[in-house]
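What you see is the complex with one protein chain gone and the rest in place.
Entry: subunit A
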Amino acid sequence: MTALQHVKLGTYYVVHLPEADDFDFWRERARALVQCDVPPDRIAWVEPGGSGDLFAHGERRMPVPPMDAKPVRANRRFVSLAKNTILHSDPERFALLYRLLWRLQSNPRMMEDKADLDVRRVEELDKNVRRDSHKMHAFVRFRLVESEDEEVGEHYVAWFEPEHHILRANAGFFMRRFSNMRWSILTPRGSLHWDTETMSEGPPAERHDAPGGDPMEDLWRTYYASIFNPARLKIGAMLKEMPKKYWKNMPEAALIPDLIAGAQGREAKMVEKGALEFEERPDTLEAIDKAIHGCRKCPIGQLDNHAVMGEGPQDASLMIVGEQPGDQEDQIGRPFVGPAGQLLDAHLEKVGIDRRAAYVTNAVKHFKYVQRGKRRLHQNPGAKEIDTCRWWIESEREIVKPKLVLAMGASAARSVLGKTVSITKVRGAPIALEDGSELWVTAHPSYLLRLEGPAREEQARLFDADLAAVRQRLEELA
């Protein structure tokens, strides 16, 4: 007796599924139909609400497989694909899966043939469903409903519009994640309710059944708007992963048009606020001299003052760096001509360094001061101002290429090193610089000017010792 004897030749079968996502029901019917050798084109699969008009007169009673029917074979890959594909909203999915199951009986390894059109189609549907599930995990937004009833407590309710029949299949995910929270997910295809102990299913819902807002959303929107970097706008990349169809149920998405529109302005502001639009590095000392007079990159440049350029031979092997011009330097336009400069000259002469052979300059090119009546009181430059001015001193170093740089004071040391160091810790020994030259650090002569008595003598001695070491080192380097 062959299987065909159990089916009426030429009969169409109509299978009505009780639920759109009922895999077990489909499997049971499909198995029987395969065992009765019913070809795919003789079956109409109808889901609830779907139309079975084409086969309105088809046979609704299932054929009974013969006792000796061969078991239906399907590998694991097929079963896992089928379970997921059933959730798709394409009405053709049941027929497609049946056709594959049918073909698997004669070619058990067919699922490996990725170029086969049926295999490709089912993999595509599977991918759509997995994506929809993933987006549900991601884009469901709960809103808190505080109940008047103390006993009931907090209840989190979300509205979501899945594209496929994925609601029931994803209940477990939300249950495992929010076990100790009372929540409901409402969708047009049905609803889920979890009360921290049991899961229940409810009828389809409408959007107005869900709460319209949550006070936390202001914070969330603030976070969303702040965490993105307007300097790297990539709208296409965003849309690819978060298509517009999801936007209407995500509170943060309403911000997107304004964020995009404002991004360029925000980036420009970021750049303007800090990025210093330096031109090419000047390559002559004259060019630096000219440029520093027009430099307004920090607040000191905005004061009523002149820039003071370094001076000395362009091939000097020693570069002496001070802090910044003072009142007199600013007026005369030359470095180290005021009281500190005179003191420096005296000490240099004492240890035998020829100032005229050195290139003498300052870390900061403009005089920083506060006006007190007629007097302009010296102010220390801030770290940011020193760092901004590094542009110029680095340009000078590049042109003069000294073998040894003597930085006097913490500001000068910072402008060469890029970090603040303690004078007492680093003085008296060379620090190797990236360009192969070496840095020596000592106190600033104006520091000596502020001291009196034995303290001043002590500091003067240390200053001389540093200068003497520098002189000796210069001879070694020569």
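The definition used in the following text is that a contact is a pair of C-beta atoms (placed from the backbone, for glycine too) under 8 Å apart; a residue touches a chain by one contact, two chains touch by 3 or more; residues count from 1.
Here is the rule we go by: contacts and distances are computed from a predicted model.
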Can you work out the missing subunit's protein name as recorded in UniProt? Choose among "Cytochrome d ubiquinol oxidase subunit II", "Phosphate-binding protein", "Sorbitol/mannitol transport system permease protein" or "DNA modification/repair radical SAM protein". "DNA modification/repair radical SAM protein"
Tell me which residue among A:Val64, A:Met199 or A:Met216 touches the hidden chain in the full complex. A:Met216
Contacting the left-out chain: of A:Ser80, A:Ser147, A:Asn229 or A:Gln371, that is A:Asn229
Check each of A:Asp90, A:Asp118, A:Glu163 or A:Glu252 against the chain that is not shown and name the one that touches it. A:Glu252
Of A:Val64, A:Val79, A:Ala138 or A:Ala254, the residue in touch with the unshown chain: A:Ala138
When the complex is taken as a whole, what residues of subunit A touch the one chain not shown? 109-110, 112-116, 120, 134, 137-144, 156, 158, 173, 175-181, 214, 216, 218-220, 222-224, 226-238, 240-242, 250, 252-253, 256, 259-260, 263, 267, 269-271, 273-278, 297, 382-384, 387-391, 417-420, 434
